[in-house]
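These notes concern the structure reproduced below.
Yeah, one chain of the complex is gone here, protein chain that is, but the others are all in their spots.
Letters A and B name the chains as they come in the text, with residue numbers starting at 1 for each one.
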Amino acid sequence: MPEKREIEINSRADTLDLMHPDIRPWPVTPPPDPEWVMENVYAKRKAEDFGKWCEDNLRYEYCFGKPEALQGMKFLCVGNWRLGHLFCSALLCEAGAEVILIEPPEGHALRKLTPFGREEYMLESQITGEKCGLDFLHEMRGQKSVTLNLETPEGRALFRQMCMQVDGVIDEMPPGYLFDRGIGYRQIARLNPRIVWVTIAVRGTWGPYKDKISKYGQWTLEPFGGCANAFIHNTGFPQDQCPRGKGGDPCRSGVWFADYCAGEQAANSLLAAIYWRDELGGTGQFIEVTGAESQMDILDFDISWYGFNASIKARTGAWDPNLNQYEWNPCKDGYMMIGGQTDRLWYRIGMCIERDFPQFGRLIHEDPILKEMGARNALAMLIKTYTLTTRWLRDINRIEAEQKLLEYEIAAGPVLYIDEVAEFPHFKYRPWVCTIDTDHYGTVMFSVPPNNYQMRTPHRVKQLGRPLGYDNYEVMQVYCGIGFDKVDEYKERGIM
Amino acid sequence: MCDIIWCKKILEDGKPCETVNYLDPYCFWNWKGNVNCAHCGTVYYVHLINGHMYEGPTEQPAGTKPDMMPLYADRPLDGYSFYTMGTEGRTRPFECLPRHFYLGVPDMVKFSIRNRPVRGWRPQPPAGGIAGSYGFNWDIKTLAPDVWEEYQRMLRDGEVKEW
Partner (left out) sequence: MAKDLRECRFEDLPGPKSKEELEATKAPYEDLYRTAHDPNYTSKEELDEMKMTYEDFCRMSFAPGHEFEKPQSLKGIRWMSTTMYIFTPHSVSNLAELGAHVIKVEMPRMGDPMRHCAPFNEPYLYPLHDTRPMTGTGMGYLNANPNEYHITMDYHIDEMREAFYRLVKMSDGLTECYRPGTFDRWKQSYRYLMELNPRFIHVWGGGFGYGPKVFGGSYDILGQAHAGLASVTGHHEFMGGHCTKHSNWCIDWYSGSQITFGILAAIHWRRKTGLGTMIEFSQVQAATRCLGHAAPLYGRFGIVRQRWGNWDTQLCVHGIILCGKSDYPDAINPQDRLEARYAMVSAFQDADFKALCDVIKKPELYNKYAKFKDRVEGEAQVEIYAELEDWAKDKSRSEVCRILQGAGLLAEPVMNDREVYECEHYRVRGTIRWQTDPIFGDILAMGTYGAGLMSKTPRRLYWIWRPVGADNVKIYHELLGYPISKIKEWYDKAWI
């Protein structure tokens, strides 16, 4: 631990240095150790053997000693402004593929974005001094950065040359952009028929409601995707629970969620197409994944329900209209989520709450309607159940509620903020967020890929973030046989 | 008491009202004003802060208008008879619904919105083979002759649509 010292805080700027990981290391308190977990967790369920097997074979810490599933696969990624292509590439890199991110000479737009425009929340490269936005840093994990100006013939020629040597291309440019420049799937596939090409868009690169570009060149970005597939219309608190304009409105996801949906399905389609190419068909193909549609694919039953009896799903806030209990409600220090629909779980929840609040047991368990699982899902029953549940919750904190419910083996969890997520014992044990000591940006905290826990080929993050064009020399030498002198010349001419 | 108002008002028949009015959590978590009992109409003043009844419920003189009605109320001593959402003058309507009426029970649907048969009603006659096996066709003509006939009529009358 660093020594205590006197400090004076006059503005936000004075606090920033105090938050540096060297001064405020993560985790603040150490996670439980494996011996403790063995004794207090696995042994209590008589699962010592199984627990040991899991810890021995799946542990995060062992991942770097194991091979990578996609070793040898190579991809190019061209895109801007959105996260879909970056997330797709991140997944491929985590699994061991090489992905080269082609950026325009002025850099990917997300490099410059930072919450509320605050440059002090960007990270500066210790080598080049260049600043980088955190969304970009976090999602371009594993990728190499190469600059190419695709508006120039030389830039396009280099791109085309690189396309001859890769398994696939991830393209998230506006509709027809690369095709119009002679370097789209149609042209490249003639030269490299084995190439698998995935185009990512918000609503699509073709069709009557395809992505638009404003008169001034601005792209269509998330959450336009969520607007076009009813996700946003269906999300948020009803005006019956909060007044309209004061929280009782449709609501977008806090993150660019449709971009993540598109990115992962793009990666899935790419791998499926490569499997088919290598195992069965011999040739590559053209793929398109959109945020609006890949999110609609997972929008439960919403659109199909309209086809069934003309229902238009309404928003239901923090309550799920399909299950009871399945919601979060306010409690003493935040929001507490409780879930348990089947009779087995439903009555356990009741027993737990009843212990502190006997009236709950009476009003809930006596009511004849609430005895039937399906009937419990009716809106009126949600109102009744959740009013009484919240009556219990208002007196206790999240952690108290969690402990009480866990005693009854109920799936319950508090709404946690990122600082709490980072310190939650289970999360730091595995860990779910971790820090990485990077060459350019010092110690950076990142979200660990959930595919990181595998016996043979765990996915992993090896490096995080790159200054613009950091890999120009290497990639040009390896892919195009071009030396540093030519690269420098291209840079001067605005081609790279 | 909080979050529910268990109305004990003595009614004309000399018995207490005994109605539980549920003050739903998001709406009433931080709220003050007058709210009525769904059964007897007695109006109570409540002031809730973070779900706690800071003031009230305090009975208001007869004739006071409620600022907000409860969404749901029931009467435990009466076998849980209830007033559901949107009962005129008793509970407030819930507007954010998938259609203009609220069902809450399985909807017996025989035709999709483009008027083609869909197996959305019960009971369905047993149609499986060995060990509950099903084939890959729905023999509507045999299993649901009335639906089949209605479908034929709609086909004739041009009521079956593509979209």
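Please note the rule applied: a residue touches a chain if its C-beta (ideal position, glycine included) is under 8 Å from a C-beta of that chain, and two chains touch if they have at least 3 such contacts.
Nothing here was measured: the structure is a model prediction, and the numbers come from that model.
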Contact residue for the chain not shown (choose from A:Val146, A:Ala378 or A:Val487): A:Ala378
Options A:Gly107, A:Gly184 or A:Gly350, residue touching the unrepresented chain: A:Gly184
Candidate in contact with the missing chain, chosen from A:Glu106, A:Asp356, A:Glu409 or A:Glu474: A:Glu409
Touch residues of subunit B, complete complex, unshown partner: 26, 95-100, 102-107, 109, 111-112, 114, 116-138, 140, 162-163
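Here is the rule we use: only the chains that are shown with their structure count from here on.
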Where subunit A and subunit B are represented by their mean Cα positions, the distance between them in whole Å: 37
In the complex with subunit A, residue positions of subunit B that touch it: 2-4, 20, 22-27, 29, 50-52, 71-72, 74, 76, 79-80, 82, 84-85, 92, 94-99, 102, 104-107, 109, 112-114, 118, 120
Subunit A residues touching subunit B - in the complex, by the definition given at the top: 237-242, 305-318, 329-330, 332, 362-363, 366-369, 374-375, 378-380, 383-384, 386-388, 390-391, 393-394
